[in-house]
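Mind having a look at this structure? Questions to follow.
Heads up, one of the protein chains got dropped from this complex, but the rest are sitting where they should.
Letters are used for the chains, namely A, B and C, taken in the order the chains are written, and counting of residues starts over at 1 for each.
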Amino acid sequence: MIKFKIDGRTVEGKEGSTVLENAQALFIDIPTLCYHPELSPFGACRLCTVDVKTNAAWHLTAACETPIEENMEVVTNSERVEEARKLAAALLYRRYPKTKAIVDIANKLGVTDDEVPPKDDERECILCGLCVRTCREIVGVQALTIHDRGLGRELEQAKIDFKADACIGCGSCAYVCPTSFVKMEDYGNKRVIWNKAFTMAACSVCGRYFVPEEQLEFIAKKTKTPLQDLLICTSCR
Amino acid sequence: MEKVVFSSWDGKIFDNRQGTEDAVKTELPLGIPSPQKGGEVAAIVSWNGIIVNKPQADVVGLLIAYLQEARKLSCGECSVCSLGIDEALLIIEGIRNGSSSSAELKRLEGIVALVRENAKCSFGRVAALSPLADALEYFEADFTNCAKEGGDKGTLRYQSWVGAPCMQACPAGIDIPGYLELIKNGRFLDSLNLVRERCVLPGVIGRACTNPCESACVRGTLDAPLAIRLLKRYVADAELANGGGILPTNEAKEEKVAIVGAGPAGLAAAFYLRRFGYGVTIFEALPKAGGMAAFGIPDYRLPKDILNYEVDLIKRMGVEIKLNTKIDKLDWQGLQASGYKALYLAVGAHAGTKMGCEGEDTVAPDFVQGVDFLRELVLGKAVKQRGKVAIIGGGNVAMDCARNCLRLGFEEVIVVYRRSETEMPASSTEIKEAKEEGVKFEFLKAPVKIVRKDGKLVGIECISMELGAPDESGRRRPIPIKGSETMFAIDMVIAATGQKPELEFAAKAGLAISDWGLIKVDEQNQVTNIAGVFAGGDCVTGAATLIEALASGRQVALAIDAYLKGEVFSRLPDIDWGDARQQHDKGFVVKIPRQETAHLAIEERSKSYEEVERGLDAAAARAEASRCLRCYRLVVWA
Amino acid sequence: MRKPVGMEVAVAAAEAVALCRPDVIAVYPITPNTHIAEHLSEIVANGHLDAEFITVESEHSAMSAVMGSSGAGARSFTATSSQGLMYMHEVLPIASSMRLPIVMAIGNRAISGPINIWNDHSDIMLQRDIGWISLFVENGQQAVDMYIQAFKIAEHHDVLLPINVNMDGFQLTHVVEPVIFPTQEEVDSFLPVYKPLAQVHPDKPLSMGTLGLPEIYTEACRARDYALINSKRVILEVWEEWEKMFGRKYEPVTSYRTEGAEILLMTMGSMTETAEMAIDELRDAGRKVGLISLKLWRPFPFAELREAIEGAKLLIVTDRALSYGGPGGPVCAEVRSALYHEAHRPEIVNYLIGLGGRDVKVEDFIKIIEAAPAADKRGDAYQIYGVRE
Partner (left out) sequence: MATLKTKRTMGKFENFEIFAPKLLNKEEFFSCGHRACQGCGEALAIRLMCKALGKDTVIVNATGCMEVISTLYPTTAWRLPWLHVAFPNAAAVASGVEAALKALRRKGRIADRDVKTTAIGGDGGTVDIGFQALSGAMERGHNILYICFDNEAYMNTGIQRSSATPFGASTTTAPSGKASIGNKTWKKNVPEIMVSHNVPYVATACHSYPLDFMNKVKKARGVQGPAYIHCLSVCPTGWRSKSEEIIKLGRLAVETGVFPLYEVENGKYRLTVELPERLRPVEDYLKLQGRFRHLKKEDVAFFQERVNLEFNKLMNKVEHSKTWQELAEQK
């Protein structure tokens, strides 16, 4: 166990656990947008900002990706912290004024229209990276990546890259997407996601279309089970 | 040299806009860099401060330019950096074209502070908006004037420079943060292609590079530098594992270029020239392409199939490599007659240098030059000698010889070096591994005489040294101690004290040779005293590293391209942007241990030529790559 | 000495409750306690009291709601009468078993059939065995005082039991009386903010109201019984503290002109003051009579009762509820069993009076006292006064 200070309280946390995990266990409310307990931290939204003191210097940092250290001091509720969160939220709000997830949290953090008159902008993907991490860490394929920018790679706006050939159509990204930017729709034996159409396999017992063929093949390969053994839906298993 | 009117370079404020400071002090104080030596630069806006040389310089315009460049570098992963830049742009452009008031500056201040304090990567923290902070403090007047005057000033023509500590340290200037980020995102092949922009032998370099980038890595000051070399190796191996790739070429041009020497410099030039569409023929004296990469670096460091694969890729681009064709007589007219419009000499430095000790002129199988020894091993010439072997020298060639000898089954392998271990030019890993494998070292000793008994070498007489004042190389000069001569009983001696090119053929052809025995070229465009004949690599620079050779190959390719297009080629000046490692406020950086890679068991090594260092796996590579702090730095000037 | 104000007692009770700063109030209207609910909601509506006022859809839900709020650690109050109290009955014993310090005002009223909205004690007497503390007030001032005391008693960590304070419907709730209010400061110092021993909250999760198998049910009953019996100690302490602060004395059993009395009259609730006038009249005529009144109904004050009847030859117990087919009134039944083992116990007669709002005047008490010596004194005998045969 690691001893550290949070908002003046001296507490103990598991080695390797993050500031955010510990705060949540202590019911300390820290806003998050790109955080998911089952996924690796990403530090994208900067809304979980806290003030951390290690070796004598205070730094603002994202609680989600900051592991606790012995004798570390954490402040989650100072004016400086709240100001930083609010500013970050304001920037997001300016960019995504129509996205509910953003508007809600921005309002929660006290962002108002008169401070930041929202631009008229329909963009919905807020680049939280949840889908990317889910695709990689939970599903184990890499159909989604952040299309990175950098020297000589002039891309107007950062965006999510979809590798159609890698996608198995499981829909986990649609499930995890906080803004329902990632849409998945089933039409009978067709499923459409990221504008890629999948043919759904029918349950060999009840005939319900229950899963994309690609996904079955993927699982079959992964678990080394013959495909036909997987052709039974949860209702009929 | 410009007069400096204002500078906040390195956070040191120098403000002479009122003209109070006297002229003398205004001559580039505080080591302020100058992008164009002697050239006219109105102002510089950089991650490290603002420099104004001309009072009327359009600082606001430059700031906008800076932000426009910055937004390309911002990865967009964290909200504050990319959104912050865009917001800042909006505000400043607004002020510039009068659509928003200078009251907005208050909000800008907040954003600048937020991004610098809270961005995810160190580009955001250190570069993205940094000059704005200075601007808001010292150039508020300029903003308010803009606001007053209003109206668009029109876009301003500017130049920009992007670097990073690692990129600045890399002779080839590879976009290291760029390809690391691509690895992090699992885009391995994209990453490899990015590497190939500057480094055509990633598999080779990923193994045999001296990786100066790693010693410049900012993380080195926090926990441990990134394994940049191993990551390059990983993406190269990943392509190979995927069954290999192909290198793209452009539509063919009719001009042909001849290259002498299929070493790294030659291959690199061939690659770029071919990519520009030129026909390329390489003449190689030896039966294998690769130069020092093929004949200098043993298999346990660089398995030959890796080199062969990468040479093959270049061949498949349509580059013709004529092996076993030594150019004894350089016939430029003849080549031109057969359609070659330019010639590039990259013959390398394959001859050993003299040690300056008695009896080194008698060439015999028990006394050889390191480079020759290594070459002949590769050519499969058996080594009969056994017993004790002494290797003279402290460079990588010496290490290669020594470790080879162990594998050849010599009883004892001693490295004799005239300075102490700290001065050894060989890479530290080389020395470490050599020691692990059982190589013995004799420091502060220099051979004075090779002793023979009825023809057979029986030993060397060495004199002990002490270290004096540092010489021009910065290393402490060794001084012989009178009367300290001692005799070592030795069965074979390998001299590895340095290499030089063999340039008789060039001299005969009328090429200018320097006193150092190197080909003279114009440092701007690499052309020799004969028009159309270019030179580069070791034969121009003297024995250097692989990556330097690749870099020079690229430079020459660009120069030849310009020459064939009838343009004047002038390379971007290497601007000294100060200490590559300096990085202001790193912010809070989570310490993450460096991914370590496996090595062949020590007892196994002497038995075989199997590769000693193992590569990273995909997971480790991603984990390692995501340690990168992305220390991009940006400069714009006009 | 602060000046008394004239006020309807129900309203005064509401004012007193408001002085206690309850957090949650849930009341369902029923005559005659409606004025308490109405006035409290008015106080809340005017912003003079910061509390959640839940306008529940039934008495059952009223009691359920305050059990919920009390369980969550809030000072909780409700009020009802008669049928409403009967409707609550299901949950009342659960409140005491969960040790929830709820305060309930009861405007006592006869229970239906025939339907009758006027005053007697048949509603509370039917709730005798629910494990609550039960107090009776005799006038407006006592109402004001006892509601404030009630919270302090209930919330004491040695008690933590629900408590009902009984006021006779109409006879008390709807009459205007002079009352003196303590100041808010005085109440705040007498009754600090409620600190729950346990509360349902995520900060310290716990399960309240779990299932008790035969293995522990008996013990649970025993525990609750002890808690109720031991609460008397705290009640006496609180009354003592009150006397020190405000000079008004409260006892489980109050004796009025009982010195050397041979005949004792016993009353509960608003009738006590009428009875006092009867006693005065007879005493002035030189008769050896006295009055004892019961303020604490549960826990039953056995010791105090025995003390109070020392030396009396005849004890007349009045009851305002009838235990049909039983030994008469429930109060008398209690008194008889309390005195059964006393060596020198008075003879006991039981009079049932004032049922369903039937008026009882001074002369009625005199008549009873005159008739009592000749009345049937067997254990199961009782007289229903003024019944028209």
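As a convention for this text, a contact is a pair of C-beta atoms (placed from the backbone, for glycine too) under 8 Å apart; a residue touches a chain by one contact, two chains touch by 3 or more.
As the structure is a computational prediction, the values presented were derived from the model and not from experiment.
Colleague: Among the chains included here, which ones are touched by the excluded chain in the whole complex?
Modeller: Even though it is not drawn, that chain still touches A, C.
Colleague: Of C:V9, C:A37, C:A51 or C:V137, which one is in contact with the hidden chain?
Modeller: Only one of C:V9, C:A37, C:A51 or C:V137 touches the chain omitted from view, namely C:A51.
Colleague: Could you tell which one of C:L126, C:M208 or C:L236 touches the chain left off the display?
Modeller: Spelled out, the listed residue whose C-beta touches the missing chain is C:M208.
Colleague: Which residues does chain C use to touch the chain missing from this display?
Modeller: 23-24, 26, 50-52, 54-58, 60-62, 64-74, 76, 90-91, 94, 98, 193, 200-213, 216
Colleague: So that we can see where the missing chain sits, which residues of chain A does it touch?
Modeller: Listed in rising order, the touching residues are 27, 29, 36-39, 134, 138-139, 170-172, 174-176, 180, 183-188, 206-208, 210-211, 215, 219, 234-237.
Here, only the chains that are shown with their structure count from here on.
Colleague: Among line, ring, star, complete and other, which best matches the way these chains touch?
Modeller: It is other, because the touches fit no line, ring, star or complete pattern.
Colleague: Can you name the chain whose C-alpha mean lies closest to the mean of all the C-alpha atoms?
Modeller: Answer for the innermost chain: A.
Colleague: List the centre-to-centre spacing of chain A and chain B in whole Å, with centres computed as mean CA coordinates.
Modeller: Result: the chain centres lie 38 Å from each other.
Colleague: So how far apart, in whole Å, are chain A and chain C when each is placed at the average of its C-alpha atoms?
Modeller: 61
Colleague: Roughly how far is chain B from chain C, going centre to centre by Cα mean, in whole Å?
Modeller: 95
Colleague: Taking the touch rule as given, give the residues of chain A at its contact with chain B in the complex, in rising order.
Modeller: Touching chain B from chain A are residues 42-46, 49, 52, 54, 59-62, 65-67, 83-84, 87-88, 91-92, 94-95, 126-127, 129, 136, 142, 145-146, 148-155, 157-159.
Colleague: Using the touch rule from the top, collect the residues of chain B that touch chain A in their complex.
Modeller: Touch residues, chain B against chain A: 72-80, 82-84, 86-87, 110-111, 114, 117-120, 162, 175, 177-178, 181-182, 185-187, 197, 587-588, 590, 632.
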